[in-house]
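One structure is given below, encoded as structure tokens.
Omission of a single protein chain aside, the complex is shown with its protein chains in their original locations.
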Amino acid sequence: MEPFLAVVVGGLFAAGLYMILRRSIVKLLIGLVLLSNAANLVIFVTAGLHRGVPPLVPEGASAPLHTVADPLPQALVLTAIVISFGVLAFAMALVHRTHAMVKTDDINDLTSTDS
Amino acid sequence: MLIAVLSGFVLAVAAPWVRQYTGRYSGWVIGLLPAGLTAYFASHIPLIAAGETLRVVHPWVPGLDIQLSFYMDGLSLLFALLISGIGTFIFIYAGSYMNKRPDLGRFYVYLLMFMASMLGLVLADNLIALFVFWELTSVSSYLLIGIDHKSETARKSALQALLVTAGGGLALLAGFILLAAAGGSFEISELLSRGDVVREHGLYLGILILVLIGCFTKSAQVPFHFWLPSAMAAPTPVSAYLHSATMVKAGVFLLARLFPVLSGTLVWSVVVPLFGAATMLTGIILAMRQTDLKLILAYTTVAALGTLTLMLGIGTELAVKAAIVFLVVHSLYKGALFLVAGSVDHGTGTRDITVLGGHAKALPITFAAAALAGLSMAGIPPLLGFLGKEMLYEAAAHADWLFYAVLFTLAVVISGMLHVAVAAIVSLRPFIGQGQDTPVTPHEAPFAMWLGPLTLASLGLVFGLLPAMAGDALLVPAMGAVYGVPIDYQLTLWHGFNWILMLSLLTLLAGVFVYRSRERIRARLTDADPWINRGPEYGYFRALDFLNWGAQWQTRFFQNGYLGNYLRILIASTVVLVGGTFLLKDNLSLAWQSGSGMRFYEVVVAVLMLAAAILAVERPSRLSSIAALGITGYSVALIYVLFSAPDLALTQILVETLTVLLFVLIFYRLPRFQTLSPPSARRRDALFAVSMGGLVTVLMLAAMDARIAVPISEYHIAASEPLAFGRNIVNVILVDFRALDTLGEIVVLVLAAVGVYALMKLYPPKSEGQ
Partner (left out) sequence: MTISMSLVLRTATRLIMPLLLVFSVYMLLRGHDKPGGGFIAGLMAGTAFALYAVAYGTEAMARLLRLDPHTLIGGGLLITLLGGVPALFLGEAFLTGLWWTFYIGEVAVKLSTVLIFDIGVYLVVLGVASTVVLVLAEET
């Protein structure tokens, strides 16, 4: 499954980047969401995929009884998901403010620091 | 010894307050520190004279084999005494000379910082520590030259000095690292005994060139000499201290320090003395052209530094002895003369020798100091300068090859001759004969301002009369430290009637002749100005212009303000560099055949995810695009569910829900989608995006096959329950094993929230923007 998902994640990446490269400023937000999902999946998939073995220790045991999915990339991705939400909120505020102040939605109009 | 070095930095912090509370006596109060240090170092004289050395080690960056180690032998002790001893007088002098200036407190800070770094430089045993102190002296020199930060000349000169010396410093660092690689140690005390290993090493030539660049820039050797005269923009005490007595000698110091390691090869003996001789002659000839007392002194300093380099380059026992003696001679008379120049400036309001004249009556004590120092500079018995000059002549005449012996004897004699003339110009001319009216009615300098020059100049006389006093205790151990083997030598003023003495007499006569025709020579040299203006300094400015032009060009090219442009450059370079590396590495293996197999519903979820992403890209309306985005997000959550990551699935679902809610909340206040790019631009961007996506796929496939160590998470899995009492290992990692990371991450979240709040809630004043 990993090779197939690798191709799919590459596709997500391309979709996200394409949206960020657009000049319409709202598309940048969509691209950002796609890109963060793709980046999280990169970490998750490359660590190796396991079915039905969540990294939990059963009641009464001191260690999992069989191999479990690697918990470390999961911990990394968990915080990454929450942080990408924070970043997205920030980007939304930025886009909203820019639009309100500069009255344009073309990124190419934003080439200088003076408005 | 660490305390001795660092005390200057500590006092530097407090210096402005000292200045505030002690007022006009601040120079005396701060001067107590260098005075105490002088006593401290002097107390080591007997030990070092007995042939011992001292080494103190403090750990600093143990992982990189860098220690804060100090090493005291004859050479470093001599320099430490010069630095702290002359420093004492400089502080006392500066307290009076700059009393009225409001920035005196700041000046003390920089000067103390400099003194401490310079002490660190000469005492350091570790090459890296030496380099750090070396650069610190460059930085404090920059701050001191630029102390008049409102004057453009001062700022330019300061920058020039910094660029030249710090640029050389970089070469030096590279040289040090190679040297440590060749010699097997960063400790100078260990390298000193491994000279043979270093000289035979393949890196020797590289080491030598890099170290020489460092030394030559710092010690203002041709063709880097131009920064030193420019540095005269600094206040006179700084010129006396940094730019004649101590800092500019750092390069010479290093040549002497590494003499046992690097010298003795053909390259050294051919190249180093040539640079020294060229610098010596350039300096002294250009000195004749100047009319400003300080500039004349600056050029003679260049000449003196050249002389020292020449002697170390010749490298015979005689030459090393001459270098050490001349070093002390020069520090004493040049420090004194600079301070005299300051006093003359202070007492008359000008430093122009064509205006000055006949002030001996008004400034008697200053004149006495000037005369003593001038006599030493001219090399007239019974001053120490005479001894120094005799030794220079003798060493030059006994250079290893006949050709060099003739060449260098000639050079030293010409230089000596011109030195006599210049000594007369700077130490007699302002005081005797007729002068013009000066801006200020001539008056003597206060006690604090003649104490220093008079003491330094008198020392030249005392040591001249009793050479053994300085010689046995200080100079001979220093000679031994440079030469590598202990030297048994008795300093005497009188070497008997021999042809060297004849040469001295000849020099003196010729010098007097040059002095008498000084106006004509100056006019001749001024005629040569266009030629001189095309010298190395011109090259420096051209190089600077070129750098600025290049920086502007590349900024315009790379940072033109178009986001898309930045991204395309980033993507292109990533794809080309990373992808190129993959292509060039032939052992690349991609994990196309991975163990887990494919299941139908998983493929469906993955395809759904990609299809929704493409839909989100391709939909022309915001609403459908956001809906498609939501589908992608929930599909990602499904992937987490399918592959054993319940925590991730929960997080993803919640975040996705919040994201969609946010989009809905601000939806109507965002502009509609527009088609702004022409089709060709869209095709180009698609190409960039797809190639990057392809690279990510390749990277993932390569990474999956690249595990080279046991995953750290095996520990987390095993220790989760027994040590951290938690059965959800992911959560245990977050709140226990890696809690500090989590703390950092929630701080990032908080910052994002603060950013959102600031952007949306804090408006600039109504006049703008609204």
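We just call them A and B in the order they show up, numbering each chain from 1.
The rule is short, and it goes like this: a residue touches a chain if its C-beta (ideal position, glycine included) is under 8 Å from a C-beta of that chain, and two chains touch if they have at least 3 such contacts.
The structure displayed is predicted, hence computed values, not measured ones.
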Chain A residues touching the omitted chain (full complex): 54, 56, 78-79, 82, 85-86, 89, 92-93, 96, 100
Contacts of chain B with the absent chain, listed as residue ranges: 646-647, 650-651, 654-655, 657-658, 661-662, 664-666, 668, 724-728, 730-732, 734-736, 739-740, 742-743, 746-747, 749-750, 752-753, 756-757, 760-761
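Keep in mind that, in the parts below, only the chains that are shown with their structure count from here on.
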Averaged-CA centre spacing for the pair chain B and chain A, given as whole angstrom: 44
Chain A - residues contacting chain B, complex: 1-27, 29-30, 33-34, 37-38, 40-42, 44-46, 48-59, 61-64, 68-72, 74-75, 77-79, 81-90, 92-97, 99, 101, 105-108, 110-112
Chain A-touching residues of chain B, taken from the complex the two chains share: 560-564, 567-568, 571, 591-594, 596-599, 602-603, 606-607, 609-610, 613-614, 616-617, 622, 625-626, 629, 632-633, 636, 639-640, 642-648, 651-652, 655, 658-659, 662-663, 666, 669-677, 685-686, 688-690, 692-697, 699-701, 703-704, 711-713, 716-718, 720-722, 726-730, 733-734, 738, 741-742, 745, 748-749, 752-753, 755-756, 759-760, 769
